[in-house]
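Shown here: the complex without one of its protein chains, the others still in place.
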Amino acid sequence: MTKVDLGVTLSSLKLKNPLITASGTCGNGKELQDYFDIERLGALTVKGITVKPSRGNPTPRITETPAGLLNSIGLENPGIDKFIEEKLEIIDAYQLPVIVNISGHSLDDFAYLAERLAPYPQFAALEVNVSCPNIAGGGMVFGTNKELVYKVTRIVKENYPGTVIVKLSPNVTDITAIARAVEEGGADIISMINTLLGMAIDIDKQAVVLGNTFGGLSGPAIKPVALRMVYQVAQVVDIPIIGMGGIMTARDALEFIMAGASAVAVGTATLINPDAALKIIDELEAYLIDKGIDSIKELIGKLIK
Amino acid sequence: MTKVDLGVTLSSLKLKNPLITASGTCGNGKELQDYFDIERLGALTVKGITVKPSRGNPTPRITETPAGLLNSIGLENPGIDKFIEEKLEIIDAYQLPVIVNISGHSLDDFAYLAERLAPYPQFAALEVNVSCPNIAGGGMVFGTNKELVYKVTRIVKENYPGTVIVKLSPNVTDITAIARAVEEGGADIISMINTLLGMAIDIDKQAVVLGNTFGGLSGPAIKPVALRMVYQVAQVVDIPIIGMGGIMTARDALEFIMAGASAVAVGTATLINPDAALKIIDELEAYLIDKGIDSIKELIGKLIK
Amino acid sequence: MLYKIVRNEQIGPDYFLLEVFAPHNYNRVRPGNFFHFKLSSQGFDPLLRRPLSIHDVNYQKKRWVFLYRVVGRGTSILADFKEGTEVDILGPLGNSFTLTQNKEVTLLGGGMGIAPIYYLLKQIYKDCRVNVFIGAKSKNEFMYLYNKISELGVAVNYATIDGSSGFKGTVLDIWKSKGSRGDYLYSCGPEPMLKEIQKIATKRNMIGEFSLEERMGCGIGVCLSCVCQTKSGNKRVCKEGPVFSLEEVVFND
Partner (left out) sequence: MLYKIVRNEQIGPDYFLLEVFAPHNYNRVRPGNFFHFKLSSQGFDPLLRRPLSIHDVNYQKKRWVFLYRVVGRGTSILADFKEGTEVDILGPLGNSFTLTQNKEVTLLGGGMGIAPIYYLLKQIYKDCRVNVFIGAKSKNEFMYLYNKISELGVAVNYATIDGSSGFKGTVLDIWKSKGSRGDYLYSCGPEPMLKEIQKIATKRNMIGEFSLEERMGCGIGVCLSCVCQTKSGNKRVCKEGPVFSLEEVVFND
């Protein structure tokens, strides 16, 4: 069989293939291990960590929408201390690059989380989730304001010596302005997109469906929006992009790669089929062989001039 | 059979039922007439009119996405003069309320269109589409900037004596700020949402699918986002809302109504089934009868405190 | 994985019996486990899988048996699956009931909670003294199950809301009328029912297990959609559950 190269490099992050499992949809990898050898992944991103432990939102936390799903997990997590105490060991045992996703309610939160994670070179990168509401700043979401997102990026970079990924919220008027601010703030990589804010109503109960009223929309429904944003951002920044939002098949992944993403992440797809990412890796390989393309790198940003 | 009241009133607009066909998806009504008696509709909105005639964007202008569709028609229309010359007659013959949808590239455009349409009381209302790029203002879209949207609203109100609806773009960080600006500008009604900006790539051709690269995403895929925005806006404005975005069934329509919409519009649904709006009217009636509710008005904004 | 459907038959109002051929895995399932069914074969709508408990295993024919009620879109689509076609199922998932050696065991199933009860019963009725209580809206909703349990030689106490057969009331009413007894309780059903059982059990120092239902994303423990509250914090219904010990579950007020 022909050997094709699926390897990609994003800043200092070297991945054997461009498939990453997205934060919040792959636990810490342990559960997926029952379904396939997770070492085959390009990388894995753990569920978002906050300073304090959080029990998350009330149930129902999930509801299906046409070709999409709304979730309002609400960042349930053990908090940074317990994460380091208990999860580090699990992650240490993996060979594959593990990305830690962090969320904060204030600049101090982000600084603290970055500092706490700084001593652990076993993490491949820090992914900064800026879609969380900024309580201190008056309820605005960090990721929707370019000054705030710049500050968050800087403070994390100042406190963390490794690779920093900033994950963009799509709920903004101009995604390119946010992306530029992130680049100026010193981020090494941009990942995008997080979920679109949505909601659902149960007309029989005359009540909102989700315990938290609003939820984040993910899955195939949002793919056109995610792809457009990746394409727009790829034209204005020089740092690499991890693309995501509704990727279910290798064809979807290739759309993002051609639009400018150097790697892709799958979230919702894993919830439907635990080995979705693995299948995409295999399909990507088959695609390259079929088309006589030696390396996936040749396709990155194909549509960007 | 029990008689239930489907009638709704939005400012000075009185509709015998809350179902409106959305702009750009029902022509001028003539074609739909072959499928059902359009007089049964609450109202009909004609395709967007601009000052000058426009041939629209190159084809392909449409592509399917999971539970959604992307269109880039590009406001093909005969221009205001020909519209008044040729279409007025058709519309005059209808008993049903007809809403005229207008689009401009500058404040002057909007003022001119409003002025030109002012002498025709046969139109039930003017719907101002602010999702069009504002060339003069540097490519920004009117509908994504609260100062601009305020100005557009004011200028239309100053030049048009009848009912003015402003149709919001969902591609914004804070839809409530835009809605408030529209209310302050003097709009009588808000309609929402227009399409989400998206794109698609043909990986075999390694090219964008749509002739215009970007397109507007509509259909069931966007319903959760549209519903969330209607719910948010309903809490901050006092003027009535026409809700739309992915409504395919009476259950969808009821979600929007309970979220605060006084009327609803269907767009994409009509493309799949020409009589989609009619079926929803019938189903709404059946629903009210079944639940023993006398008037649809009782359900408007049920979830808004 | 794809499994061939060998039976998908309506056996009551809105109730269906589904049998799939699982030649390699049929005996890998335990009472209380559930399976996650993918229902869209061509597109992404409906997107999520749907959970169903194991209702029985046919060891001779190497089949898993499910009992389900059509309540919404997913289960309607499932009801349309024809015999001979294949369905994508993930599982068995979740934990299982503890097979007790206790002497007097009480099984309480309300609504669709009757589905998992049968396979559990089959595994314990020979070793224990079992009391079975099932409840439904109307008689024809559980006639199928009533007959099947009776075939085991086990007596069934049943209640119907409409009084069309048996005791008029809920499964709790009839259990109470018989003295709310049992050394060990197994129970599945709507939350209010479980809550009341917990109250009674606590008062009387009875122990036992609940099988809980919660909306699921993945069914495999990665998304945290399906949590329930317990005395030791949030637990995932799909992973640490669906079976929890009666005393550890914390219900909302």
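Here the chain labels run A, B and C in written order, and each chain numbers its own residues starting at 1.
Note that contacts are C-beta pairs under 8 Å (C-beta built on N, C-alpha and C of every residue); 3 or more make two chains touch, one makes a residue touch a chain.
Predicted model, so just to flag it, every value in this text is computed and none were measured.
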Missing chain: touched chains present in the view: A, B, C
Contacting the left-out chain in the complete assembly, out of B:61, B:180 or B:302: B:61
Residue in contact with the excluded chain [from B:71, B:101 or B:129]: B:71
Full-complex contact with the absent chain, from B:248, B:261, B:288 or B:303: B:248
Chain A residues that touch the omitted chain in the full complex: 66-67, 220
Residues in chain C touching the chain absent from view: 40, 42-46, 73, 77, 80
Those residues of chain B which, in the complete complex, touch the missing chain: 24-27, 31-32, 34-35, 47, 55-56, 58-69, 71, 73, 76, 219-221, 248, 268, 270-274
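FYI, only the chains that are shown with their structure count from here on.
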Chain whose averaged C-alpha position falls nearest the assembly-wide average: A
Of all other chains, the one whose Cα centre sits farthest from chain B: C
Chain centre separation (chain B, chain C; CA means) in Å: 47
Separation of chain A from chain B, taking each centre as the mean of its C-alpha atoms, in whole Å: 34
For chain B, residues contacting two or more additional chains: 66-67, 220
Touching two or more other chains - residues of chain C: 43-45
